[in-house]
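One protein chain omitted, others in place.
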Amino acid sequence: MRIGVFICKCGTNIAATVDTEAVARKALEYPDVVYATDYMYTCSEPGQQEIQQAIEEYDLQGVVVAACSPRMHEVTFRRAVEKAGLNRYMFEQANIREHCSWISKDTEANTRKAIDLVRMSVEKLRFNEPLFSSQVPINKRVLVIGGGISGIQAALDCAEGGLDVVMVERESTIGGKMAKLDKTFPTIDCSSCILGPKMVDVAQNENIRLYAYSEIESVSGYMGNFKVGIRKKATYVDWDACTGCGLCMEKCPAKKSFDGFNEGLDTTTAINIPFPQAIPKRARIDPKYCWYMIKEKCRICQKICPVDAIRFDMKHETVVEEVGAIIVATGFDLVDHSVYGEYGAGQYPDVITGMQFERLVNASGPYGGHILRPSDGKEPKNIVFIACVGSRDPSIGRPYCSGICCMYIAKQAILARDHIQDCNCYVFYIDIRAPGKNYEEFVRRAQEDYGVQYIRGRVGKIYPEGERLVVQGMDTLLGTQVEVDADLVVLATGVAASAGAKDLAEKLRISYDEYGFYMESHPKLRPVETNTAGVFLAGVCQGPKDIPASVAQGSAAAAKTQALFSRDTIETDPQIASVNERMCIGCGKCIDVCPFGSIQWKTLRDGSQKAEVLDTVCQGCGLCNATCPPKAIQLQHCTDDQILAEIDVLCAGERHG
Amino acid sequence: MSQTAKRIAYYPGCSVTGTTVEFDQSTRALCTALGIELEEIPDWNCCGSTPAHSYDPLLGAALAGRNLALAEEMGLDIVMTPCPSCLKALKEAIRKYEEKQQSFLDILQMPFSGQIRAISVLQMLYEDIGPKTIREKIRYRLTNKVIIPYYGCLLSRPPEFARFDDPENPISMDKLLQAMGASVPEFPYKTECCGAAYGVTQNHIVGKMTGRILDMARRLGAAAVAVACPLCQQNLDLRQSQVNRYWHTTFQMPVVYITQLLGFTLGIDPKKLGLDKLFVSADDLFKEKSEPLENQTQLKSA
Amino acid sequence: MTLVNGLRMPRDCDDNFIHQVETESRQQISKCYQCGNCSASCAYTYVYDYPVNQIMRLIQLGQKEAVLRSRSIWLCADCQACTTRCPCNIDIARVMETLRFLSVEEDTVSIKNIQLFYDEFINSVKIFGRVFETGLLAKYNLKAKKPFTDIDLAPKVLKKGKLPIIPHRIRGRKQVSDIFKRFEDYRNKKNID
Partner (left out) sequence: MVNSKEESTTKKDLLIVGFLCNWCSYGGADTAGVCRFHQPTDLRIIRIPCTGRMDPLFVVKALIYGADGVLVSGCHPKDCHYNEGNFYARRRLEVLKQFLPFMGIHTDRFRYTWVSSSEGQLWQQVVTEFSETIHGLGPNPGVHGESNAKAMMSFFD
């Protein structure tokens, strides 16, 4: 093989502490190296041309560039050599900047190190073979998991682009958390007025198939060709028949059923449609409360249903959908404030969560939009908002900031002042986090125009005194304790990962952080991708964020899907495992260890069982390679021979020099 | 529970030998009745309390440590004390032993393994006896009497140190009182501080603290406040007159030890319980004894 | 103007103090982000000169003088409310305790009465092995130049026979006083090196 070596000075970044010329000179002594030089900026346009010319001139078959980290410019240089007619995998990069010139001022030692690193790259390159990626057809359907605002946004954007969309929602209606909100900050526009139309679009768009009250059961396959098992939970109502007329709700006698949509502030009927604008507008029976389900009598709904859609014998069923990409938009839960004994551990009826407050002020809420105390239905005079409940609190394992609370309590305080002119609003905060567009101004307005009292300090304890609640807080700016006789206390409960997040992550083979939020591929540069190709993230399932950010991420995920689907086939990364069938003893160890299920059995003509790698599924981790007893399965471009060669020259070099 | 007499090392602590002797009396009487063998640590000394700890935690630890060492000498692995601040001192000693073993032992100069466990009277009543047993054993019930459970600071705090009950909303005393048939309202000041040692040095502080507590108790229609800490009892009972002067109030709120209440319901002679030692008389509380209710309680326990 | 953690301020910073508090209390003071929950929960904030959260801040800035001379550390009743509720898992009560003993070491105790009481208390223990309440209270009130405090209570207490007139001397007095002696030696050694 004819190899060319290029040592980058990177201005002075490398040259200052590495004698690049010496390294180049040394490189010429290595086997197969026919050309070596150093250059000011190898990654620059002229730098790349220099490489291409050299390839021409010395008809090189492989190139080594010693420069920055391959995580930085490997792609750049591969493209460069490809332009010059080489296979892009006939290239190796030695990292003599981040791992050498930048971490020591000792030029001698650095130069020695650079020489070794180049030597190793050359040796590895000598074993490189041209690799060619294969093409697989893409199934251009996308699965959106979660029917919250960011899921809806993603689904609509995809459908807009003509893609078939499958949407799966756990609850019996889409809309998610946003559907429960009254107004949205910082514009105070009505939440359902802006969300409602989008929900309707989802229902009406013929490109979207909606599975409400369903959950993901299993996921197999790979980017471009996933197989997804969807579990349609029993609603005990035939949704094809049900018209959502709501007659059953009027007649159902089990009126004490838990009303999840109203955050438990109200009760509903055992058979119910969560709220008037629900999509799909279909009734569902809650078996925990239905009289017939518990004590075998009633069946009133069945009698009065005009289209007799009631099916008490309905069972769960599983359907399989095939898609090419998956957008995960599973949203979040709110921190359970019952861990705060000092705030009544959820025992005080007039200490409510922010989300409950949303239902209180909402016109379609339990009190028709009048803010009243849950305990006695009286109008509160003093309303206290407490920030950071379940946020920034290592003592309950939640050190992170939930990001949205500062804003939503400012909004709620404003709403409270709007609804009850003569009420006093107090906000206990630690710091105000208002980084969004017009956010800070909004918070200022709450204080300047709406006269909301902001008190910097956390609340120590809340205790009932007669009908009221005494809120014992601190004004750290004044350095004095303050007490408020509150009629209503609103806890700004923080954001927690959704309960089922981890199970779903296991099914999707995506990773999650210690709090259960899904991990993006790169915190800055790949915010919606996951490390499992073809699975994208949208909304709060990836980390706390507000509506604009969730929507933006929903669109971003859709865009990523569009980009992926803009091709008819996908090019697979050829740096994957491949089996040498002659050596394979068919032990199946590789099949067991592969984290991606990318290895399967293959029966040869002689009936013998061999392992076979699915090119498109293999992610190239090399676990199988390390496991295979006869080393029949090798990770291409990172074979045992290559690694051992690197070790060998490195240690040998040391021994003789 | 403990049919075969359970042996526990007993550390009374200075205050119960003097100003709060009735806690000591009732505790002993109660344990005898419940078949728990209290073995007073022979020739015990002061635990050092806050002063010694403020002087230097190591000194406090060593002083308390002597008592623990003596208890280990008795071959017992649990030491019980009626006084929460003594309890804290004892636990503190065990912690110091874990943290600064060498210097601790150098100063103590006694064999000590650090294996011993320190508990409060309340903890023993709740964990070793338990409401169920009490419901079975009592002879008189405090029917339709509102009794306020007041825990004070130290019985359940700080959590990882006390390792007992809930730090914010403890329920052990509530449960015990309910077992005695009393009606127990939600008391918001359960763990509010009573003013602690400031009775002596800054008693206006105590005035404010205890005033709030007594006031809330009265508003909840309390017949009495039940306590399990001598300091709390002193501040609420002995100093109630001072509180009245401070707030211009007329509190006449009996402040009774849980051990006294329990002793009474078990039918122990009030003399043995030192009921006469209370400053605010609790006689009304114990005056009209409801009839012995063996059969009824039997049903309950069944 | 002097530098405090690189900030120019009209006060001195004692880095060693920060370190001292952290090692003695085994708490990481830098964890405190000033939410103020400790002060909110403290029953004594209203009598403090510095609320607890400010004490924590002062430590972070190495304000040894201010902290060790503060009244707050002596008015703390060690009720553990702050520790129980600190979101950052700082055992604040323990920090306060540490500060008390450091201020005794530095002889900067602000509230003489309390020191007086504590001294009397410890003396009582030194002499009898236990606290002789009658003597302690009498002696304290005399020395505190307020012989009539609690005088109103005295008759009641005596009537109930609750204040023994003769102190109880434990047999192991020697053992106890030895503990004191060995402790003093240890103290001195520590101060030397």
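Chains here go by letter, A, B and C, matching the order in which they are written, and residues are numbered from 1 within each.
Heads up, the rule we're going with is that contacts are C-beta pairs under 8 Å (C-beta built on N, C-alpha and C of every residue); 3 or more make two chains touch, one makes a residue touch a chain.
Because the structure is predicted, anything quoted here is derived from the model rather than measured.
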Missing chain: touched chains present in the view: A
Of A:H419, A:R509 or A:K602, the residue in touch with the unshown chain: A:R509
Sole residue of A:A241, A:V482, A:A559 or A:V593 that reaches the chain not shown, by the stated touch rule: A:V593
Contact with the hidden chain (one of A:I51, A:A66 or A:L117): A:L117
Absent chain, residues of chain A that touch it: 69-72, 95, 97-100, 102-106, 109-110, 112-113, 116-117, 120, 509, 511, 519, 531, 575, 593, 595-596, 619-623, 625-627, 635, 638, 640, 643-644, 646-648, 650-652, 654-655
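Everything that follows uses one rule, which is that only the chains that are shown with their structure count from here on.
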Chain contact topology (line, ring, star, complete or other): complete
Contact-richer chain pair (by C-beta pairs counted) among B-C and A-C: B-C
Chain A and chain C, separation of their C-alpha mean positions in angstrom: 51
Chain B-chain C separation of Cα centroids, rounded to whole Å: 24
Shared interface positions of chain A, touching two or more other chains: 342
Sequence positions of chain C contacting 2 or more other chains: 81
Interfacial residue positions of chain B with respect to chain A in the complex: 166-169, 186, 188-189, 216, 219
Chain C - residues contacting chain B, complex: 26, 43-44, 47, 75, 77-81, 83-84, 91, 93, 97-98, 100-101, 104-105, 111, 113-114, 117-119, 121-122, 124-125, 129-131, 133-134, 137, 140, 144, 149-150, 152-153, 156-157, 160, 162-164, 168, 170-172, 175-176, 178-180, 182-183, 186-187
Complex contact set, residues of chain A against chain C: 342, 388, 392-396, 430, 456-461, 472-476, 479-481
